[in-house]
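Removed from the display is one protein chain of the complex; every other protein chain stays in position.
Chain naming follows the written order as A, B, C and D, and within any one chain the residues start at number 1.
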Amino acid sequence: MLQLLLNGAVTGLLLSLPALALSLSFSVLRFANYAIGSYLTCGAYLVYLFNVLFGWPLWIAASVGALGLATLVVAIDYLAYRPLRKRSGVTLLVASMGVAIALENLVRLFAGNSPRSFDVAVARPLRFGGLRLNYEQLTILITVLTALVLVWIIFRLTRLGRAMRAVADNPDLAAVRGISRGQVVASVWIISGVLTAIAGVLVGLDANIEPQMGWNYLLPVFTAAILGGIASPMAAVAGALTIGIAEELATLVMPPHYRMIVAFLIMATLLLVRPWGLFGTRWVTR
Amino acid sequence: MTAYLIATLTLVAITAITGLALNLQWGMGGLVNFGLFGFYMLGAYICGLLTVQGVPPLASLVGAMCSVALLSALVSLITVRLSEDYLAIVTLGFAECLRLFISYEEWLTRGTLGIAGIERPFQGLVPAQLADTALLAFTLIAVALVYGALQALAFSPFGRLVRATREDPAVVEALGKSVLTVRFKVFAVGGAILGLAGSLHAFYYTYIDPTQFSPIITAYAFMAVVIGGRGSNRGVLISTFTLILVLEGSRFLVDWVPHLGSSELAAIRLILVGAGLVLLLIIKPDGFGKEPRSAEAEIRSFTST
Amino acid sequence: MPVIGPSRRVFVAASFLVASAFGLSNSSQANEEPIRIGILAPFTGTGGPYGKEIEEAARAAAVVINDAGGVLGRKLELVAADDESVPTSGVAAARKLIDVDKVVAISGVWSSAVVLAVKPIAVEKGVALTTVGSADEITQGENKGLVWRFQTNGKDWGAAFAKAMAKDGIKTASIMVLQTPFTLSTIEPFRKAFTEAGGTVLDQVAFNPNQPSYRVEVERIFSKEPDAVFVAAYVNELSAIAKETFRSGYDSTIYAYSNAADSNGKFVQNVGKEVAEGIVHTQHVPIAKSTAYSRYLKQVNKPEGTVATYGGQVFDQIVMLALAMEKAKSTNALDFGREFPGLVNADAPSIGEPAEALKAIREGKSFRYSGAASDFRFAPNGDQTNLTYGHFRIENGVSKLVGEIR
Amino acid sequence: MSEDATGLVLRDVHAGYGGQPILHGVSMTLRKGERKVVIGPNGSGKSTLMKTAVGLLRPLSGQILLNGQDVTALRASERARRGLTYVPQEANVFRNMSVLENLRIGHEFIAPRGGLAFAGRLEEVLRLFPEIRPKLGTTAGHLSGGQRQMVAMAAALMPDPTVLALDEPSAGLSPRNAELLFEIIHRIADSGVTLLLIEQNTRLGLGAADNGVVLVAGQVRLAAPTADILANENIRRLYLGGA
Partner (left out) sequence: MLEARNVRVVFGGFQALDGASVRLPAGVVTGIIGPNGAGKSTLFGVLAGAVETASGEVLLEGRSVARHGPAWRARHGLTRTFQLSRELAALSVLENVLLARPKAPSEGVFSALFSRSAMRAAEEVAIEKARSLLARVDLWRLANAPAGVLSGGQKKLLELCRALMLDPRIVLLDEPSAGVNPTRIGEITEFIRTLQQEGMSFGMVEHNMDMIRSLCDRVYVLAEGRVLTEGRFDDVVNNPQVASAYLGSQP
């Protein structure tokens, strides 16, 4: 039971980075970026490139790869999303579907289809009494928590964070208060690019690096972000933890292959009771 | 080549019906049904299961339409309170759960093995060489009927009501109409159309299995509606044609660029599909059509402040 | 592993010359349209890791055949198409192959679901369909002699696993199975054979393709500490599961399909030697000691000893199609499809070199083709029989053949 | 009049949405220290005028000068940095942020770096708005309409702007609150800020300004000192209702 909780929490933390990235970009740009999964894949492959082909240590490769992905993400915004910025959220959502298809196959074109791994040996787990914690879980735990604290600090305590929250709150007012939307949008993409790349590395450590890896995470990531209340970034983390633990505990009462159904039922019930998300605030449209 | 065109046109027609259903639900009604593929799958499965039990294909089709309409309407009752994003994820989750159920409940659905040997309508009456042509004709009639019905709805007071619920449900309630009822009807009619599309899918492939149904069906439908111009049924017809043209036409790439490996070409093809979609959205901002009105007063003077 | 001796080489060259001479003397025929064969393979999607191997093998076989003068004096031309590992895309691609490219056969098809979806069209249009899909249903029903499986069926493969475990002294086993028609088809036969041999199956879980993580399943299955776990999945899932097992501290032996646990060496490369150590896999053989298989490896520039099971099977498909057409003197699949059993079931000397076999047909000699993937026979329904399974164990990153199972 | 003495100049501005012009050639000049109110019937283009002036709407043609410089091509954020700040009619505070954060945002992206320190400005602004001092920690979305209006104005004043533009400050306020608010606007104006005001409530609006502009159907119908406007029977009858 304790093991299940631990595993669920780690899975949830893993989900929380892309979920945070997703709701961050949603809160500022008002569209759900379907391409978040393929961003994750691209991030993992970039890091793979530096780690395995260039032979750099993983943490250096991950840092460079994260910056690389951030650049890519900003470039995609410039090419694909910027011309559509005045359009409805669903138009942008459809555009991001196109971006997702293109990116995933760009990866395929250069890297092929076979699964790959980072240049990191798999090790036996640490044991604390009956509880097992493996090194990947430990890495996930430390990395994600650090990243979350950093994002929280940026978000709450810095000038940039205030600018992001201001644009998310009221873009027109932010503009007349001297905040350049373009810079905030770019910063948001950079942060979400970095977060997604880190998530890509962690997912790659946890399972494989393959062209579909991000796609596989898409539904849980969206569920987590929406469960938290998609417009409130930090709540996405809570949503992700809820999903991770709920799916894990679901296996106590159901065959594991149906665990998604339990997660879905929990989500549906929560949304019926709190239609604006678990921790989000009511959506004001008028 | 003719046979290939016939098959592709059938595909266009089925996709068009799906797009039309979404245009009613999301285009007119503002209901972001990401679970569209689930209802489509349900249509295919109900129709498929009934035909292999010996029920005549046409009766199976009607059965599928009715049951999907009913189930779809029931789902709408649960989701009526949810706003756009949440409705999207709940319907998507519902569809994914449905697919899991179909994959594992072998006693009912034959699981991942799928259902083979689905009988087409009028199969005994047309010679085998004309079977595909006959199915195309049947599908085109279905498209025409669905299109006609949806146009009739769009220009009717009901269509107006549906668009009004999309704009502001609270106003509709204040004017004495039940939003729940409107959404219920929209989900039911949309469900029936999706049941029809799913049944035609089953007839076209004659074999169905869970892997044929994925969110990509939903994605294509959204692409069709967005490219077509939200709310315009005519636009949906044109855009589905364009969409399938791009998707299928890109298969011929392989023949034009011979010195690359097929894996690379397959990847390039899908890259172009994705990029083409984004480009289409950028260069064709209003889509192919415009939303109909329920009543045009007989005055043409139009001034605005 | 037998190496092609000098005499053989001379012979190949000779037959080459004869063939080209034959081609030259019939210049009118050489000018004819090539015979087209469609390669329907998963270049993207879940089967993506196998698409390239399939296409390369088919191209290698076509080169061998064309170098031997082609079929009926005409060249073989391959047209590849991506099925995206999805039945709907598979059908669209197959229709293009049949109706636009006018292929006489569709080969390579990997996913059982794609085969099942494409089969009605192929049968209706009279196009041969050769597949590496393993689901039992593929060869069931009316096939008009058009559908041939170049893969063991799930039933025999499942039983082979039970036998391998019995030989390894396994008493208790659990099952992790990917929910697909192919993988599922091996489970019940395995259970039955394993239980009959006195083993106990402790638990079974099914999982879905493309799961983000397999931790839950691994926890559930391995925590009961069975002697062995039969992981019925492809290379992606197996890699993730093997890593998860290792890092969770479990020691049960994993049994897997060779196409997952070796797959051109990709598996070991992916998970590392330490994780792969001791994993057992089976696959029908003799892949390692057949003339045809050596020919295939040489043609695709792979070192001897490479385990590329799908490649071998697809190589056989193209060769068999060529032989059947040559023998039937027809490119109509309804005619040449029926020749398949005769080519491998004959009570005659074995030939593994495709060019030789072609020559034998032209000369009217009696022989049987001994395939690259296996020295198989065909049952009338299109299934391969008489298969021997290799029993491999990964030691220090390399698959070692530790025995054979019949 | 020399142009450096001017706060804000609009020259023959045409503007509108989706290519449909709403303003048909509006020109006006706002001198430094002047208080100007724009009045006019609904739909006459007052809000469009305001949005064009502050840079939220790009004019179709015409020119906008701020402190003598051409700012027509500049966005709202850049105009704000050049001293033009704005309080929109609705949604004029960041609802999910505290009052203090609202004020800080009002300051930090506009005031030149190393310029006026935040703490100093905060004191000065709070002296103008003593009412919001106890509310600094409150989330702005929880304030009442009048309090929000004050926070919005305070935030706009934080960077010590040369021109302050107010879009219908009395909208949605009760008569009592509207009066209280206009008392504060008087206080602000007395502090020397140049003021551009759009007001629905003509009595209050004209009372707060030196000069008035009457906008009708996207064109300036009359520009005159407020006293003259109030005295003009025609204007009173046509556009000012009974007030």
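The rule is simple: a residue touches a chain if its C-beta (ideal position, glycine included) is under 8 Å from a C-beta of that chain, and two chains touch if they have at least 3 such contacts.
Bear in mind the structure is a predicted one, so any value in this text is a computation, not a measurement.
Trainee: Determine which of the presented chains are touched by the chain that is not presented, and list them.
Mentor: Per the contact definition above, the missing chain touches B, D.
Trainee: Of B:Leu71, B:Leu161 or B:Ala219, which one is in contact with the hidden chain?
Mentor: Result: among the candidates, B:Leu161 touches the missing chain.
Trainee: Looking at B:Arg110, B:Lys185 or B:Arg251, which makes contact with the chain not pictured?
Mentor: Of the candidates B:Arg110, B:Lys185 or B:Arg251, B:Lys185 is in touch with the missing chain.
Trainee: Which parts of chain D are in contact with the chain that was left out?
Mentor: 20, 41-43, 90, 142, 144-146, 171-180, 200, 202, 238-243
Trainee: Contact with the hidden chain only, please: which chain B residues?
Mentor: Interface with the chain not displayed, on the chain B side: 149, 152-153, 156-161, 163-164, 166-168, 170-179, 185, 189, 291, 293-297, 299-305.
Heads up, the rule we're going with is that only the chains that are shown with their structure count from here on.
Trainee: Centre to centre, using CA atoms, which chain is the farthest one from chain B?
Mentor: D
Trainee: Distance-wise, how many Å sit between the C-alpha centres of chain A and chain D, to the nearest whole number?
Mentor: Distance between chain centres: 41 Å.
Trainee: What is the distance in Å between the mean C-alpha positions of chain C and chain D?
Mentor: 76
Trainee: List, in ascending order, every residue of chain B touching at least 2 other chains.
Mentor: In chain B, 100, 104, 263, 266-267, 269-270 touch at least two other chains.
Trainee: Counting only residues that touch at least two other chains, what does the list for chain A look like?
Mentor: 105, 108, 112-113, 255, 257
Trainee: Going by the contact rule set out above, which residues of chain C touch chain A in the complex?
Mentor: Interface residues on the chain C side: 43-46, 48-52, 179, 205-208, 210-217, 219-220, 235-236, 239-240, 243-244, 246-249, 263, 266, 270-272, 274-275.
Trainee: In the complex formed with chain C, which residues of chain A make contact?
Mentor: Residue positions touching the partner: 3-4, 7, 11, 105, 108, 112-117, 121-125, 127, 132, 134-136, 203, 206-208, 210-212, 215-217, 220, 247-248, 251, 255-257, 259.
Trainee: So in the complex, the part of chain A that touches chain D is made up of which residues?
Mentor: Counting only chain A, the residues touching chain D are 159, 162-163, 165-166, 169-170, 172-181, 281, 284.
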